[in-house]
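Right after this comes chain A.
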Amino acid sequence: MILILPIILPLLFMVILIFTRRWLFFQQAFSLLASIGLTVLAALLLKQVYIDGATTLQMGSWPAPYGITLISDLLAAIMLLTTSFVAVVVMIYSPGFIDRERQTAGYYPLVFGLLMGVNGAFLTGDIFNMYVWYEVMLTSSFVLIALGGSAEQLRGSIKYVTISFVASIFFVAAIGILYGQAGTLNMADLAYKMRTWENMPYINGALMLFFVAFSVKAALFPFFFWLPASYHTPPVAITALFAGTLTKVGIYTMFRFYSLFVVQDVLFWKIFLLVIAGLTMSVGVLMAASQFDIRKILSFHIISQVGYMVMGLAIFSTNAIAAAIYFTIHNMLSKTNTFLAGGLVYQRSGSYDLKHLGGLYKTAPFLALLFFIPAMSLAGIPPLPGFFGKFFLIKGGFEAGDYFITAVAIAVGLFTLFSMVKIWNEAYWKKAPDGETGNGKVGTSAIAATAVLAAAVVLLGIFAGPVMEISQQAAIQLADPYHYIEAVLNISSK
Partner candidate 1 sequence: MTILATYPVLNFAIHFSFACLTIALFAGLYRLLTGPSLPDRIVVMDLVASLVIGLIITYIMLTGKPVYLNVAVVIALLVFMGNIAFAKYLKRRIEQ
Partner candidate 2 sequence: MRSILNIFVRFVRLLLFILYYLKELVLSSLYVAWDIITPTDLMRPGFVEVPIDLKNETAIISLANLISMTPGSLTVDMTPDKTKIYIHAMYLHDKEQFVKKIKGELEHKIRLIFE
Partner candidate 3 sequence: MMEWIVSILLISGALFMLVAAIGVVKLSDVYMRMHAITKAASLGAILMLASVVLWHPQWIVGIEALMVVLFVILTSPIGAHMLARVAYRMKVPIGDGYVMDELKDAIEKGDLDGDSENKITDSIDQEKI
Partner candidate 4 sequence: MLFLLAVVIGVLYGSAVYLLLRRNIFKLVLGLIFLGHATNLLLFVASGLTSGYPAFLRNIAGETEMMADPLPQALILTAIVIGLGVTAFALVLVYRFYSVTKTVDLDELSENE
């Protein structure tokens, strides 16, 4: 029963927030409380799944595979919890950062729309339903990215909307081919059946179409163009929310699909994903190095780091998957945190451009610390979580004998460090070019949110042990698709 709540509660909140859209304070307070509530809910779900194994719910009481199945295994619950937490932080951050006009123009309802889509995508066990949640999520993000309508935002959102639309089209086309061939939409059912068919060229083709669609959402090479083109345009709170949620849904789905549906030509898929992962992480990090806008640097890094997650997926050993899951959690927190810290810089100095920034280390040491923690985490400096993520991945890569990709991952780490230090050197250490560092008012709530998240990042590193243990369990579930299939179809198949 708890499974449906992460989907319908955001919808309910969204409706309430639409009706009350003119009462700013209510919106702020309600959104914060609501997102905290969702986080608690997600935590409960995680606990339940951790104790009892994957849990399912048949919508409308129609049995699988006919009705829509909701299912949460550990991976879904972990993602749910992390996303909700990111949302809480962004909800704390927003009142002190986003201008009043945007806040009353539907910002809060849209955030819950986004969460509804994201949660739905995590929980659904039905391919078409997944598409629907994707659309809910994407449409919310379209609006959020265009909200405010500056020329820059509009430029970015046109690219974002178009490319996402094209990806959705691939998604639907794949569903069409899939249904025509297999006659089912239930993921477990399909996975089960796919293990009985000998040759299914078009299902495999559809799988690749799905993969392309998810790659666009996850911003993999060469499908990432929309991300750097649009992520730097909206207020940074929105970007932070996206950074913590959107691309990760693509990755999550890719994990899910890979685990369930890649049954033929596995070696090809592995090599293919390894190539994609390597290219994604290296191209992303190199492009980041050339940038001077904090948001752009961070945006390109999103791409690079998604590459790490795909690397874990491609290796697909329990350890590598667990590593990728941990890495994903870390990335959602740390990346959001860096964006939020970048926003503080902006509030203080009025710019995101490194060429115009400087001196913040001296004048705003606390803000500097708030950036330094997640930045070092992203750069993989121990004992912050980024280090463990990288370490686990390297370990997984070496164990699986995939030396080359692991070497690339290690090398990319250096460039990541370079970019983070570049921001630090320019924005914090350098003397401000025009002599003064700006004295903008930094929202208290914005600082508080960033601090909360930074603390969470540190804690994620310190408690890497327990988190990793859960990730390991999640990975074990994911590596064995029968766990999922049995939970949905109630058949024992081994």
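The candidates came about this way: all candidates are chains of the complex that A comes from, given by their letters.
By our rule, a contact is a pair of C-beta atoms (placed from the backbone, for glycine too) under 8 Å apart; a residue touches a chain by one contact, two chains touch by 3 or more; residues count from 1.
Worth saying up front: this structure is predicted, and the values here are computed from it rather than measured.
Candidate 4 is the one that touches chain A in this complex, out of the options 1, 2, 3 or 4. Partner candidate 4 is touched in their complex by these residues of chain A: 128, 131-132, 135, 138-139, 142-143, 146, 149-152, 154-159, 161-162, 165-166, 168-169, 172-173, 175-177, 179-180, 185, 228-229.
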